[in-house]
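The complex is shown incomplete by one protein chain, all other protein chains being positioned as in the whole.
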Amino acid sequence: MTLCSTLALVLHLALATGGVIAPKPAPQAADDTSGAQAAWDQLDAIKGEGADGELTGEGLSAWVDTEKVPTLMAIVVFGLLMFVYQRKAKAGQEISIRRIAGLDAMDEAIGRATEMGRPVLYVPGIDEIKEIQTIYSMMILRHVARKTAEFGTDLIVPVKDSIVLTFAEEAVKAGCMDAGRPDAFVKDNVRYLSNEQFAYCAGVAGIMAREKPAANIMLGMFFAESLILAESGFMTGAIQVAGTAKQHQLPFFVAACDYTIIGEEYFAVTAYLTREPNLLATIRTGDFTKWIGITLLIMGVVLATKAVGAEGITWADVFLRLAGK
Amino acid sequence: MFLALQEAVTEAPFFTLDTSQPGDVLGAWLVCFLTLAVFSFLYKDNPFYKFAEHLFVGLGTAWFTMKYYEEGIVQPIHEYITSARAAGAAGEVFELGGYPLDTAWAIGFRVVAGIFALFLLSRLIAPNGWAPRWPLAIMVGVYAALKMTGETQSKLVLLLANAVAPVTDPNKLAWGELTQNPGWRIENWDMFFSFSMGIFFVGLICALLHFVFTFKRTRVLAGVSKVGVVTLMITFGSMFGFTVLGRIALLIERIDSLDGYTDPAYSLAGDSGGFLTMAFSPPILLGAVIALTLGVGALRGRGGDSA
Amino acid sequence: MASLRDFDRRWIFLIMAVIVVGLNVTGGGGRLPVSEYVHNYYDTIEALPEGSIVMLSADFDPASAAELLPAYTATIHHLFTKKLNIVNVATWPAAPPYTVSEFGRIAPQYGAEYGESWVALGFLPGDDVAMGNIGQSLASAYPKDDVDETPYGDLPLLERVGDNMDGIDLLITMSAGYPGILEWIAQVGGRYEVPILAATTAVQTPDLFAFYPSQCAGFLGAATGATQYLQLVDEATGGAVEKERLVNQKRMAVQSGAHLFIILLIIVGNLIYFIGRRGA
Partner (left out) sequence: MKREIPILLTVLSGLLVTLAFFTRGENVAAGIETHWSKAVNAELLQWALIFFSVAFILGIANLVRISLKQIQGGGADAFYKTVMLIALFGYLGVGLGEYHGWWSFAGEGEQPMKLWIYDKLFIPLQATMFSLLAFYIASAAFRAFRARSLESTLLLVAGAIVMLGQVPVGDQITDGYASRWLAFLMVYVNGAGQKAIIIGATLGVLATGLRIVLGIERSYLSE
């Protein structure tokens, strides 16, 4: 806390007093822009656009929505990279993955539940199956179901949506099969509670209070109910592992859960749990794409800063147009 | 009682569907009872709350069922086929997604959709059959593709493109009111702006690198990741602050709304004024009844489940 | 730590309730300093010449009305004071009743005629797709209006708008979540040269800073922003929204008490935690 108050004091003083800083020259205007103009015209021709941005019906514009070409390129490049990394992974190249503490804790939590003879609660978020996070949560559920079936622990899965219910049943069934214990699947433990957010939430809170699961695993797409779920679970003293890529709910999970899987970490869960080369290759692709993105960002910033004060078409304009803006 | 947005009401009908009326007595008592019943959960799980909760589940499910029935079954199947047939009979051009289409094809496609929908229902009879998987597979494909394309466009490509900005800009001031201090502005260069943009870009890049999983965790990358975590935590902190603001605003509104029903027009004691009118107004009377019931239950030691 | 876990949190609930109800009774609440992004919202509307056409999209429902209705009311007053024309749309199914009731109340105060000064087009399903359709072709998205099913071209205001976004001078959204301001920015802001303003719920406000001011010229962030804006509009209209202003200023005073209480809870909770840890 002292560190923080010191920091706050320094910032406060800095803002209050201003300060005398040695003058620096104003940024230089960008120099020659004729090259950029030529590139711009070339782009017009390829895209099939006139000088005012209207369509000519030639070039790409005839059937492709030219504004979306950068998106198309992003998806294609991502797909190609994924193909390459998967080939490499199949050929035996090892891909290591950094530690994600929350996932290491999940096994531990299931183990503890077994020791205490209490069930494990898996909340797959409250969105519909059209949300990719929900689809993804179903894949994780399969692994969790395999673990609980192996340990012989009850797994309760309350769901908010009827389609998710079908998927959740399939996932738990498949997980039990994976563990070689198809008898471990209990149909009434995958429960449709309600399609209404807070009614669902109250239902889950009720399960937490009555059946006292020893571990609450909350992975998926969450909305305002996240705090109530985390808080209710906290009251029962269960180990809580939560994860979502929905940033608005992360503060509350960070606050009230023992472990939190943040943002993109969520999409690395299956790869982390299975170490399947195929999935690791996908994560690797995402990492590489991030490096590309950062490089492009820095290039763009340098060009844009150089272009400050320049007249006409600059390289920054060309760059941004290529980036889809 | 105190300053509230609701209009003062002199006389209210017992029940009305006319929206130009300020409100009805029955509605006032229902709203107050349900509001207080939900609030009673804060004390502990109790019969009032359970009643409100189950009413809520039933109504909520019915509300969504009707919405899906109207928008997802009647409109796309019944009304669509009716309008396609009408267009076919009149010899008009029938368009689907802006593309002109023969009406026989349009109706045929929709009939196939109806058959697939029945496949889905076959789950009620044969839970493990193959049939429900077909429509489910189509749904997964459609939604996965929709999200993939749309989000890549607006939240990846355009988001990065929009982040590109000069770190110096003579036309831009940083921090709004903060830069009224002339000490930070030198000719046409605003130091605060450059400093702030620097913080922005460093924060963005470090936070992105925190989400790199498979590259070797060198000391540099670990340090960068640490800076990224700091940025993320401050972000979460500010989201936390704003969420507090929003939730408390909702609570204040509920209290304000309850207060509006202390109006004499809703009171059982009529608007004779004074203590009785207030005591027999819906929020006060219902609040007292709920509190008394729970209190007596607690004293006898046989309330509902503990919260 | 154990004592903290055993602590009955209902005491906290009780104090919180006492603070909110108590401050509500005592009332009070003064003027708030106006933030830059709120001023930008106000100034963008002020800068429009008389007779300009504003598209006002109601993207909220009853659950978020507590936060957005004050901003909605104030915006309508402001637009009518400036003699601007309003095209109302909605992408949330529960929003149109608010449009009807607010305009029914406010429009007569300014002598604004339906069809000439304002129109209500109603709810369009489809979320972001609906927004894309509105941008691409307003006429085919809404063949008829919402009030008495008049064909699009028969309303004089819509005739002036023409078919698409080029006829609109400003887009304002009352945004409660998905779909809302972020989708308007993606679907319309990126494709048509129309400035966008927004009023947002508190939860959505942090997102918007990533788009301000390049893609969203100004916004009313949460209850604070709405209250600040009500102050500005109240001055500009000579007291037309005085009641709303007073209620919201009072609510902000209640909010102050609740925020201080929560900060106090964090500090005390941490003190207990650290003392307990030192003891152990």
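Going by the order they are written in, the chains are A, B and C; count residues from 1 in each one.
Please note the rule applied: contacts are C-beta pairs under 8 Å (C-beta built on N, C-alpha and C of every residue); 3 or more make two chains touch, one makes a residue touch a chain.
On a predicted model such as this, the values are computed, not experimentally measured, just so you know.
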Contact list for the unshown chain, restricted to visible chains: A, B, C
Among A:Ala36, A:Ile95 or A:Ile135, the residue in touch with the chain that has been omitted: A:Ile135
Candidate in contact with the missing chain, chosen from B:Ala12, B:Met191, B:Ala207 or B:Val224: B:Ala207
Identified contact with the non-displayed chain, of B:Leu55, B:Ala104, B:Ala126 or B:Ala291: B:Leu55
Residues from chain B at the interface with the omitted partner, ascending: 16-19, 26-27, 30-31, 34-35, 38-39, 41-42, 50-66, 68-73, 76-77, 80, 96-99, 101, 109-110, 113-114, 116-117, 120-121, 123-124, 130, 133-153, 155-156, 159-160, 163, 175-178, 196-197, 199-204, 207-208, 210-211, 228-245, 247-248, 250-251, 253-254, 257
On chain A, residues whose C-beta touches the chain left out of the figure: 1, 3-4, 8, 11-12, 15-16, 54-57, 61-65, 68, 71-72, 74-75, 78-79, 82, 128, 130, 132, 135-136, 138-139, 142, 161-163, 165-167, 170-171, 173-174, 177, 188, 191-192, 194-196, 198, 201-202, 224, 227-228, 230-231, 234, 245, 247, 250-252, 254-256, 262-264, 266-268, 270, 278, 282-283, 285-286, 289-290, 293
Interface residues of chain C (partner: the chain not displayed): 4-5, 7, 9, 12-13, 16-17, 20, 29-30, 32-33, 35-36, 62-63, 66, 129, 136, 206-207, 209-210, 212, 222, 224, 252-253, 255-263, 265-266, 268-270, 273-274
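The definition used in the following text is that only the chains that are shown with their structure count from here on.
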Rounded Å distance between chain A and chain C, as computed from the means of their C-alpha atoms: 29
Chain centre separation in whole Å, for chain B relative to chain A (CA means): 20
Junction residues of chain A, two or more chains touched: 248, 325
In chain C, residues with contacts to at least two other chains: 190, 203
Residues of chain B touching chain A in the complex: 41, 45, 53, 56-57, 60-61, 64, 123, 132, 136, 139-140, 143-144, 146-149, 152-153, 156-158, 160-170, 178, 181-184, 186-189, 191, 201, 204-205, 208-209, 211-217, 232, 235-237, 239-240, 243, 305-307
Chain B contact footprint on chain C (complex, rising order): 10, 13, 20-21, 24-25, 27, 35-36, 66-67, 93, 101, 125, 128, 182, 186, 190, 201-203, 205-206, 210-211, 214-215, 221-224, 243-244, 246-247, 250-251, 254-255, 258-259, 262
Residues of chain B defined as touching chain C within the complex: 1-5, 19, 42-43, 67, 71, 150, 153-154, 158-159, 162, 165, 176-177, 235, 238-239, 242-253, 255-256, 259
